[in-house]
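With one protein chain withheld, the remaining protein chains of the complex are depicted in position.
Labels run A, B and C following the written order; every chain starts at residue 1.
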Amino acid sequence: MAVDMAVTFTGRTLPNPLMTASGCAANGRELHRFFDVSKLGAFVTKTVMMDPRSGRGTPRMAETSSGMLNSIGLQGPGIHAFVAKDLPWLKSVGARVLVSIAGNTAGEFADVARVLADSDAFDCVVGVEVNISCPNVANRGLVFACDPLASGKVIALVREQLPRDVPIFAKLTPDVTDIVSIADAAVKSGATGLTMINTLLGMVIDTDRLRPQLGGITGGLSGPSIRPVAVRALWQVTAAMRDGRFQTVPLIGVGGVRTGRDALELIAAGATGIQVGTSTFNDPTAPQRVLTELEALAESHGVARITELVGIAHDRMVIP
Amino acid sequence: MAVDMAVTFTGRTLPNPLMTASGCAANGRELHRFFDVSKLGAFVTKTVMMDPRSGRGTPRMAETSSGMLNSIGLQGPGIHAFVAKDLPWLKSVGARVLVSIAGNTAGEFADVARVLADSDAFDCVVGVEVNISCPNVANRGLVFACDPLASGKVIALVREQLPRDVPIFAKLTPDVTDIVSIADAAVKSGATGLTMINTLLGMVIDTDRLRPQLGGITGGLSGPSIRPVAVRALWQVTAAMRDGRFQTVPLIGVGGVRTGRDALELIAAGATGIQVGTSTFNDPTAPQRVLTELEALAESHGVARITELVGIAHDRMVIP
Amino acid sequence: MSTRNSSGAGGVVQVQGEVIATRRVGAYHHLTIVAPGVAELARPGQFAALAVGGPTTGNLLRRSFSIHKVSPSGTYGGTLDLVIAAKGAGTEWLTQLRAHDAVDVVAPLGRPFPLPTEPVPCVLVGGGYGSAPLFWLAEVLRERGCSVEMVLGAASEDRLFGVVEARRAADGVTVTTDDGSAGQRGWVSDVLPDVFRRTGAPVAYACGPMGMLQSVTRVAAEFGAVAQVAVEESMACGIGICMTCVMPVRNKDGVTSMVRSCVEGSVFRGDRIRWEAFHDGVCGVPEDAVGAPRVGGH
Partner (left out) sequence: MSTRNSSGAGGVVQVQGEVIATRRVGAYHHLTIVAPGVAELARPGQFAALAVGGPTTGNLLRRSFSIHKVSPSGTYGGTLDLVIAAKGAGTEWLTQLRAHDAVDVVAPLGRPFPLPTEPVPCVLVGGGYGSAPLFWLAEVLRERGCSVEMVLGAASEDRLFGVVEARRAADGVTVTTDDGSAGQRGWVSDVLPDVFRRTGAPVAYACGPMGMLQSVTRVAAEFGAVAQVAVEESMACGIGICMTCVMPVRNKDGVTSMVRSCVEGSVFRGDRIRWEAFHDGVCGVPEDAVGAPRVGGH
């Protein structure tokens, strides 16, 4: 029996939960050489800001144990070029697009959202991911997701610019003392979903040159090494929603997914959608392969719908 | 030319910077079968509390990509048994001991410190590590190191119980929005040094049983996977001390050290001492081997003293 | 091949071993590893902890395996034999090693099976690969004049290990499989009462899944026999430093503590284990254990 892999977010139904992760798939053309990106539940674009951005100098990467550090610095063409070139291309191949946006100020987030909402290809957009958690900003104080108030403000402003039926996912950082309070603020301000997690702030030192390996000094840690942190974050927020601490919204899980088993781990913790990031650098077909593996695993668990597995680990605890 | 590996903490000189990490070496006898523990700069004991503790049920571990999750739950014999049996044994083999202590309340920390200070073998103690950051406590609110005030209170009370010349290291968690503020509070309250980092709060789900793999549900993530977080934490606190934001104290680096190169990375970020934890499970001689490798590396960098390398990456930044 | 000898008591070495033979045996892989120094120290019931994955691996923790047999000298120096079931990443890697590949070994570890001081009949019970350490034990027991009765059980025929060897090593052999593909259909506990009745053995040695060990303990007790069981708890280090492998065990004064199965076991007297604390893959801390959580948790 084939498993029904469809998932629904705020009224939008996707054929399956699998997505690329922002910044780990460019804007589609490159991966489309390896597999048909329209077969994914959604394609998540590289975070785009108002203006073109060069990003940071190099080196921008360091390999770490079961992961990597990056300091790209949100390089991108700016929202106008994005809606003129990238979005129409994604639409042309039939992709459902989750557009990741950011701004230097809360107001800039809103401006980017408005340009997006007004664009011709907007009908292929199945949601907007609001990246309030990029660690690669010059001033760590600019990571909105470190503060509930700042997070809430950005979400509220973006919400105003987008049609009511367009889902908004706030992307959170795990680098906080209490991720539940940030999630709470984002949801209360209008986020219809949450994406967890962005990279952890990390650093590598070049031991030959005895200096930071990245041009940007610190960077974002990603890959399988951080998966236990992603699972924990999803678990905590799901538990809080189940406890009724705030309204239940769908979660997108991201962080260290490399196999169908990894995806299932995030789903069992509470994720409805799954993004595959760094593992795509190891295997360009990873998002598609994870989908196939996940489907087979779900089948082996005997469920009819993948959604039956969302958060299931909360119901299966053994209290010894 | 041999490198002088000696390091000094608050007036105490150790022959070298290498240490075991609390909870990753038991209390010495087991590792002494593989190498002479008195050859290490210091031996760090398993965190001990007032009373005997059974710790948590099992499973207590899960392997993760380049790391592991544990939920031991501070199993231990209690401070009285510790000073009666473990400490005298460590003294008898000539080890310099850094004793890790904890309490359920700030007052219990102080009580444990007092029993330790009054014990017969106390003269082998080169310092006390105050574990305010264990994630394996039933209530996450009990992680003192998540809050500057709670951290400061514990340190101040422990400080009162110990002779002035005994170094106190506050062990911090990276699971906070701003580790510098916690470091600041600990130092202002009398910590003569800081140990960074304890494990990250993480979780693994058993995808066959679809339930949390650990009996304790969440656990502490350790191993090479978290090294970039340790380096970053050491870097941030060192940078803050160099900026004069608070008094400069020595740091002990811990998190993912497996090789001499890893140790050098933490040293270059600002650590004076180095602890080897999880890697000891892979190689029982790891703390000793890392020392040998570190010495050779330091020599290849042409320094006369290992201390010349402490924090050196802060002076070597290239601003492109 | 570097050998770091233990500097204290206990007798353990860490050596860079070399695989010299690997062969499939049913569902298992039988590895012979040159590991100088191990054979001289090892006793039946002890285990070896192997590092897995090679230099670039993300699998840091050691994997533990019962020592099947050792041979102090040979063409290549002392060897160590292990029987490994491919299960997860680490055992998958180990079972794919080829001759001349290197593998880091720490051994011998744990407490061996305690031997009877008198020449008494003994029952040896092995479940699946759990029979691996029993043939060597049988040899040692027979050298001491004990008669040896073996019971080997598994889910299916391919998961039995050493049936042929058993016929040589023991005075009597009973085989059971869950599906009846070899020997008697059923569990070892179905045939055990008969074996105890027949042999009058005052001691049983068992190695296999926890459920089996518990029933061996129960049946042995029914016949007034002592069961010495080799348990299998998840282990991160194998050498006593991580505290992951604990189990609730009573000491001779009846006091229960969470003890490390890698150093105080992995062989325990079955009647000392608090079996009721285990269920469905988890084990709780009995309320009367030393330092058990008080109300409110710890």
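Rule of thumb we're sticking to: contacts are C-beta pairs under 8 Å (C-beta built on N, C-alpha and C of every residue); 3 or more make two chains touch, one makes a residue touch a chain.
Being a predicted model, the structure only gives us computed values, none of them experimental.
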**OP:** Kindly name the visible chains that come into contact with the excluded chain.
**Re:** A, B, C
Original post:
Of the residues A:Ile72, A:Leu162, A:Ala230 or A:Leu264, which one touches the chain left out of the display?
Top reply: A:Ile72
Original post:
Pick from C:Trp93, C:Phe113 or C:Phe196: which residue touches the chain that isn't shown?
Top reply: C:Trp93
Subject >> Hidden partner chain, touching residue among A:Arg60, A:Lys91 or A:Arg232 >> reply: A:Arg60
**OP:** Name every residue on chain C in touch with the hidden partner chain.
**Re:** 52-59, 89-90, 92-93
Original post:
So that we can see where the missing chain sits, which residues of chain A does it touch?
Top reply: 23-26, 29-36, 46, 51-61, 63, 65-68, 70, 72-76, 78, 104, 137-139, 209, 215, 223-225, 278-285
Original post:
At which residues does chain B meet the chain that is not included here?
Top reply: 65-66, 224, 318, 320
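Definition applied: only the chains that are shown with their structure count from here on.
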Original post:
Which chain is most remote from chain C in terms of Cα centres?
Top reply: A
Original post:
In whole angstrom, what separates the CA-based centres of chain A and chain B?
Top reply: 33
Original post:
Residues of chain C touching 2+ other chains?
Top reply: 58, 277, 281-285
Subject >> Two or more partner chains touched - positions in chain A >> reply: 65-66, 224, 318, 320
